[in-house]
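I am attaching a structure below and will ask some questions about it afterwards.
With one protein chain withheld, the remaining protein chains of the complex are depicted in position.
A, B and C label the chains in the order they appear, each numbered from 1.
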């Protein structure tokens, strides 16, 4: 007579595949997961509390540290919220610079995801190939903002620096190069049968479930819902560019993979047009009062970050500091569906599912 | 030469000569392990646009592995308190010994072989299976959940892949009519078995990679899932023993593939002036390179898919190959 | 000495010892209590809270005075014909129906003015001024002019494009509820003109359910949920979105600050699960019927709720 026993396994907070300090307590029967409970908060730094005592400009460096893989979008969402409250006019050139840096950041973020996801699945090389291209993007962003990861580039009313000489040309040259590398990625991974077997049908959910669980970004689009705030609720100057919303209809890890890879391509398209339309001259900083004091009231804006819908809520009392600042952090919302997806899967799928959600712990824990 | 020694009179002199030769092999193998690890890291580095080790021992990092081993030897020997201590200590030995034992029957050249057994191939497969026991022991004795899962995976994987491994070489045995490795090599003078038995080669190679626990079949370790699988609790020289076993086993398996499918020490036509040892080394290195190349490229297969592949694909194909070979043999004999 | 005596002596001795020990213990405990008393002066005692309340009342009173002053100023300005800035802060206790009616009146006037004069900017400006004056006059005629209404009336821009959508929401809500369940509803111009509805605490859950299930509303996506401590009350802000109708709404509910308690909507939108945990963790808002309410960020042993405005960091080591 064989006696089986359930086992409680503590995955994390230090585990090679949790991408940070994320802990998952799972109950397993053999390798089959019966129950899963995510435990978060190990990286909680209380950004929202700190921000209540800071001026708006001072908060921007803190936003860099939320989703540290795509800091530009975080910079933007805060500035955008304040600008919406104050109804500020942003100069053309600044808008273009914002779009270019944000899209570069989006590509970089997706590249990191691509590399680490394959690393989770046991392939070591894609990680290094992805970082080769990411390094070029980081160098570009470093040149314009002075930071490699925490850019602190955007300001309320514009951006900090104008593009240095020849920078736009460098971005222009990067686009075809990235396209070529993307084809290589396809050769290496996308057609790989082992990889396909690992991701197809894994972590599947329906469109309704995705909406119920407040998923956003690629996690939502992989169910076939064409929803991208850049297109559906255009902010900044996204309505000037033609690009497509990438979707897949499978709703599984493979769908999410496809969506992200296609998004790199669409971001390249946006970049191409933005670089083409880039105004020759102009200011990069709008007319902004010396001390930023949004009027009394509250605002909530949301934009599309690489990980989904990032939102910023500000309640202002008309002071230099926000009364209450709250970020809608997409990874935090996206991670909620994890326990539901894990039940009935085995250990290897756990990694594949967790990786496909694409979380950044800095963002989950705020 | 060595064969002569074995059957010769048992004198102290003969004993010492034999002992010295064994020591030589051990050194060769250890040297191989040292540089196989380096080669693997270098090739992986090159394929991943890195330089690989280049700090210790000049530009090529020739002393890197030596430095690593030294570091491992002076590391603290930590045994978890809750571990099953005797088994914990025994496990690396069980895993490591068979890897060396199988080397005895590999004919490196027509002269350099330690034991020419009639059932060499069978001996190899039988003895190499013991390694699994060592791995399962390690996983059990560590008293760690990840280690246990790794060990269970390893056991399941080894059992499933041993069968296609054996089945695939039956084709070769059928054609040779012998299980002696020397006979198998000599039978390939008319053409290597990779040409006559391509299906068997593919099945054997895949099963061999699985037996070696290498990517894409490295589920027992599965760094990203089980942290390090069965040796998660091992450190220092005990861990080094597992590593050593893994690479010696890789050495043995590559040698076996060279012997069984690539014609061992036999030269290519018209190139007979190059000594057999060089030929053996060349073919051997191709196999090693292939293993490393796979490791760089592929992601890991999932456990259930691995089982499915072993039982539903490899095994039927191997059996079909036996059937085909038998037909072929009958057909050739007809004429 | 007999053995009995011995035993008795022993007993007595033991009892003495016990008594002594008891005395000592009591003394020690007393000391401890004393030291505890001196050590445990945490700020969250009831007294402090009440004093806080008092403070807040005073603050509120001061704010009211300031508001009155501002109102007076504004009136003066209006008389001069200058445009006052639209302050988005509506006075929430006012009846919304009148406000809407007035806004509509203003809008109608504005539209008329626009239609009539499309030739020149100066004319337009004049027309706008006229319209404003008219609207103001109309408002005054109604008598009880409140600050909120005035700001709305004096708004120089056209009514928000989202106004019809808000009206539609309100109509649907009216259809389903006999009595007035809303505290307020307005367009939040600062937040990209999002229709905002403030619901009474007891109807929060049922309205949320209606918002999700009604085919005309169909808000299937919960975009954001968080709480805020406004010092006089706690507030939950929920941003909902309907992919079907491509519309969004901000749903708010206010609750008592001392004992914040509200129904959980995690059963309607599973996506509200963690955000509610976060609000509970950082603000101490209790969500009834929540599937698994726990301190998600800080851990169960954390003292206090950091995002409350009266939070005092508690550190064992300091």
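We take it that a contact is a pair of C-beta atoms (placed from the backbone, for glycine too) under 8 Å apart; a residue touches a chain by one contact, two chains touch by 3 or more.
Definition applied: contacts and distances are computed from a predicted model.
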Listed names "ABC transporter ATP-binding protein", "Acyl-CoA dehydrogenase", "Pyruvate synthase subunit PorC" or "NADH-quinone oxidoreductase subunit I", with the criterion being the UniProt name of the chain not displayed:
"NADH-quinone oxidoreductase subunit I"
Which shown chains does the chain we cannot see touch?
A, B
Out of A:13, A:46 or A:147, which is the one that touches the chain we can't see?
A:147
Which of A:9, A:175, A:237 or A:285 touches the missing chain? It is A:285
Pick from A:9, A:196 or A:237: which residue touches the chain that isn't shown?
A:196
Sole touch to the unshown chain from A:188, A:245 or A:288: residue A:188
Residues of chain A (touch criterion as defined above) contacting the omitted chain:
54-55, 57-62, 125, 129, 132, 135, 139, 142-147, 150, 152, 160-162, 164, 184, 187-196, 284-285
Could you please point out the chain B residues that touch the chain left off the display?
43, 46-51, 293-294, 296-298
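Assume only the chains that are shown with their structure count from here on.
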Taking the mean of each chain's Cα atoms, which chain ends up nearest the overall Cα mean?
A
Go through A-B and A-C and name the pair with more C-beta contacts between its chains.
A-C
Mean-CA-position distance for chain C and chain B (Å):
69
Can you work out the whole-Å distance between the CA centroids of chain A and chain B?
44
Shared-interface residues of chain C (touching two or more other chains) are none
By residue number and range, which residues of chain B touch two or more other chains?
none
Please give the residue numbers of chain A that touch chain C in the complex, ascending.
40-41, 44, 46, 48-49, 84-85, 208, 211-215, 225, 227, 232, 295-302, 309, 311, 313, 315, 323-324, 326, 328, 332-333, 335-337, 365-366
Please output the residues of chain B touching chain A within their complex, sorted ascending.
44, 47-50, 145-146, 149, 152-153, 215-216, 218-219, 222-227, 295-305
Touching chain A in the complex, chain C uses residues 85, 87-89, 188, 190-192, 194, 220-224, 226, 228-230, 237, 239, 243, 246, 250, 269-275, 278, 282, 296-299, 306-307
